[in-house]
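Partial complex: the chains shown occupy the same locations as in the complete assembly.
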Amino acid sequence: MPEEVKKKRITDVGPHDYHDYLSPMIKKNYGKWAYHEILDPGTMVHIAENGDKLYTVRMGSPRLVSSSFVRDICDMADKYCGGYLRFTTRNNVEFLLEDEKNVEPLKKDLDKLGYNVGGIGNIVANIVHTQGWVHCHTSASDASGVVKSVMDELYEYFVEEKLPSKVRIAFACCLNMCGSVASSDIAILGTHRKPPKINHERLVNLCEVPSTIAACPTNSIRPEMVGDKKSVRVNEETCVFCGSCYTVCPAMPIADAENDGLSIWVGGKVSNARTKPTFSKLVVPFIPNEPPRWGKAVQAVKTILEAYKKGAEPGERVIEWIERIGWSRFFKITGFEFTKYHVDDFRLAEATMNYSSHARF
Amino acid sequence: MTDETKKKLEDKIIGLVKEYAGKKRFKPIDIVKEMEKEFAAEGVSKEDIKGALKEIMDDGKLVYGYAGGSFLALPE
Amino acid sequence: MGKKHETPLLDELKKGKWISFVKEMERAAEKSERTEDLLGQVEESYRDKITHWKHGGMAGVKGYGAGMVGRFSEFPEKYPGVKECHSIRLNQTSGFFYNSDVLRKLADIADQHAGGLFNFHGSTGDIQILGLTQADAEDLFQKSAELGFDLGGSGSDLRTPSCCVGPARCEFANYDTLQICYDLTHAFQDELHRPSFNYKFKMKFSGCANDCVAAASRSDLAFIGTWQDNIKINQNEVKNYVKKFNVQKYVLDKCPTKCMWFEGENLVIDDSNCVKCMHCINEMPRALKSGDQKGLSILIGAKAPLVTGPRMGMMLIPFYDVHEDSKNDYEWLKGLISNMWEFWDEYGVSRERIGELIARVGLVTFLEGIGLEPTIDMVKEPRSNPFIKFEDEEAGAE
C-alpha cells in the first residue's frame, strides 16, 4: 500500500509547458515580430512580419492579490482575448488581444472594476517590491504599504506619459534586497539603525557560531563564552546594522520600532542601452517609518521624480540626467543634504572617489 | 555501491546530523564532501551520496532547514 | 459581515487611486479566516512599527528541501489563523504566460489550501501562494503538480529560473528565452528541489541587452541575447525616422561608441565598434534589426549586497551561439553550468555566492577551473598595477 502511494506521488515535473498558454497568433508569429508601436500608456501593438497585429493592454497590480482578483482577470481574458494573458517581469497583468476592436471595451471594463490601465512607455513603472510586515521576519519596514502610498502619489505618471524616459522604482524591506533596489532609477530600502540585541540563552542553542561570525560584512562579531557555552559579542563601534547576523541566527533580532525606517537611492539601471548597468546610489540616508502613509518618504521620491521630469532631456534615464548635470547640482536642485554617510567606506570605496580636479561650482 | 554500503552510508549521515543537532548545521554539500572522504575505499561516488540523501529525505528521516542557507535537520 | 479585527491604519491604504493590496487582502479574508487574522496582525505591525513574524521555522514538502518558506506568528493566540502562515512557491511558466482556465484552478487551490492570497509573482519569478499550514502542504503541492505546476526554489539551491517575454512577443529577441528557460529548469530539477549548493544560485534569461528581466543585477548567471554580425539597416525607414525626430541627437549622439554616422542620407554603422547595446534599435525598430548571427552573452556573479556588497553581473562569455546548441538540448551550456557548480562546490564556502567566490579567488583562477580562456571583453581594461604573477621563464614574453 504505502508503496503505491509513493508511486502516485508526483515530483520533479518541473514547470508547465508554456506552449500551452501561447495564443494562436503568438504561436504563429513566435520569433517573427517585426516591430511594435506604443499607442498609449495602456496599450501597445506588436506587428508581425506577416502583418498580424497583437494588441497588449497592460494593467497595474499590487502583486499581493486575492483569488478574486485572479478570477476577475480571467473573466476579462475570456471576454476579450480567448482567455490568454500574461504577467510582466514587474508584476503587471497583460491582456493579449488579437482584435483591435476589443481594446477599448476591455479598458473600459477594467476601469469599471477599479483596475489601473497604464505602465507602458515613458511612465513610472509598477514598483518591484517584497514582503514587509505582511510576511517577512527581517523587514525594517512594510513593503506593500509604502508601495501603495508612493503609487497613489505618482498615479498620474503610471497612466499618462509625462516623463523623459521610463522610471523604475523598487522597494526592499531589508538589506537582503529581494526587490531590485540595488539597481533602480529610484529605490526605497528598509533600513535599521541599531545593532542586533543578543539573546545569549537562545543563541547557544539555536545558532552556529562560525557561520554567524562569517555573516558579518564588517567583521563585527566575535566569539564569546557565556558560562561554558559559545555565544557571540557584537562590536557596536563597527556594526553597520545590516541584519545579516539575524538572518543566520534568530537570537540576534535587529528590528527596532523606534529606529527602523527607510533610505532613498537613485540612479540605478539594469539595461545595457547606451550606458552600462549601474547601481543605485544613496540620496537620503534615513527617514523614520511613518505608517500608514509614509509621508516623508513619498515626498522624497516625488521630489526626485519631479526634478528629473523638469531637468532631464527626452530619452534620459535618471542616472544619465544626473551624470549630465553632475551630482552636486542634483543635490542642489532636490535640496537633499550631502553628508558623510554618502561617502562610501566599504569594500570598493576607493573606486568611488573623484580622482581628478573636475568639480562644479 | 552495495546495499550494505548504502545502508551504512545512510546511517552514518543520519547519525552525524543527530550527533551534532543544535551544535553544527550540515549543509548537504558538507555531508557529500565528508562522506566522499569517509567512503572513498568503498568506491562511493558523489552521485551515490546525493542519491542516498534524496532517499533519506523522501523517507522523511531527515528534512531540510533554512537559516541564511539550507542545512540538514531532524524532522520535528 | 463585520470585520474580525479593526484595521484603522490599514484602512488608510484603501484610499487613493492605485489598486489597494489591503482591499485585496480583505477580498481574500472574506473567504479565509486565516487572512482575516493576517490583516489583524499586519495592523498590529502598523501600530507597533515592527514585524510580528517569528524568525523562520520549519515547513516543507516531503522529499523537497525547497519551495516553501515557513512563517509563524509571534501572537498565535491572538491570531490563530496565522499561527502558521507559510508561503509556497510554484514554478511559473516561461514568460509568465497563462490562460484563464489554469489560473482559475490555481485560485481554487489557493482558496482551498491557503489564505486565498497570491504574489503574482515573487521577485524571483515564482507564483507565490500565501497562508498555508504544514498540513496543507502535501495536498497543495500534489494538486498543483497535477496541473503541471511543480515547486520553485528556495534555500541553497538552484532558484527558479525566469525569462523575458522574448520571441513570444518581442521583435528584439536574439534567442528563444522561453525555451531555454524551460529546458534548463527541467534539466536541473534535482538542483532546484534539493538544496545542495553553498548558497542560492539564480539564472535569468533576457533576449537582448535591454534586459527586461533584470538578469544582470539579480542572477548569478545572466543570459543576455546579442549578435555577432552587422545590424541590418533599412535606409528607407531611416529616412522616415529622420522626418519624425532628431535622429542625430537622440540616436547617433547617444551611441556609446559613436560608431554610427550619416553619409549623405544613408546611415552607416561601423559594426566592429558596436557593443550591441540596443539603443539605436530601440529607437528605430522599423529601420534597424540585429544581425543574423544571433546568440547570447553570459554575465556572472550578480547578487544583493550581503555580505560583501552588491554585485552586478560581469562578462563571462561574450558570445555563444546558443542556436547551435539547442539542437543538442543545450548540452554545452549544461556542461558549463555543471563545471561552475563543481568549482563552487569545491572552493566556495558556506553562504558564498559564486560572484563572491570569483572575487575572492580571482577571475583567472575561476576561468582555469571551468576551462575557459580569458578574453579582453571580460574586462573594462587591462590591469594598471604592475604586480604580475609570471608563471615560468617564458611567461609573458613577447
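Order as written gives the chain letters A, B and C; numbering starts at 1 within each chain.
Everything below uses one rule, namely that a residue touches a chain if its C-beta (ideal position, glycine included) is under 8 Å from a C-beta of that chain, and two chains touch if they have at least 3 such contacts.
Just so we're clear, the structure is a prediction, and the values are computed from it rather than from any experiment.
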Whole-complex copy numbers (one chain of each kind is displayed here): A x2, B x1, C x2
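The rule is simple: only the chains that are shown with their structure count from here on.
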Rounded Å distance between chain A and chain B, as computed from the means of their C-alpha atoms: 38
Computed distance of Cα centres, chain C from chain B, in Å: 31
Interchain centroid distance [CA atoms averaged], chain A/chain C, Å: 12
Shared-contact residues (touching 2 or more other chains) in chain C: 56, 63-64, 190, 350-351
Where chain A touches two or more other chains, by residue: 211, 215, 244, 247-248, 250
Complex interface listing, chain A residues touching chain C: 9-18, 20-22, 26, 30-31, 33-36, 46, 54, 56, 60-71, 73-75, 77-78, 83-89, 91, 93, 96, 114-116, 128-130, 132-139, 142, 144-145, 147-149, 151-152, 155, 158, 175-180, 182-183, 211, 214-217, 242, 244, 246-248, 250, 253, 255-258, 260, 268, 270-275, 277-279, 289, 291-293, 314-315, 346-348
Interfacial residue positions of chain B with respect to chain A in the complex: 22-25, 58, 67-69
Of all residues in chain A, those that touch chain B in their complex: 6, 205-206, 208, 211, 215, 244, 247-250
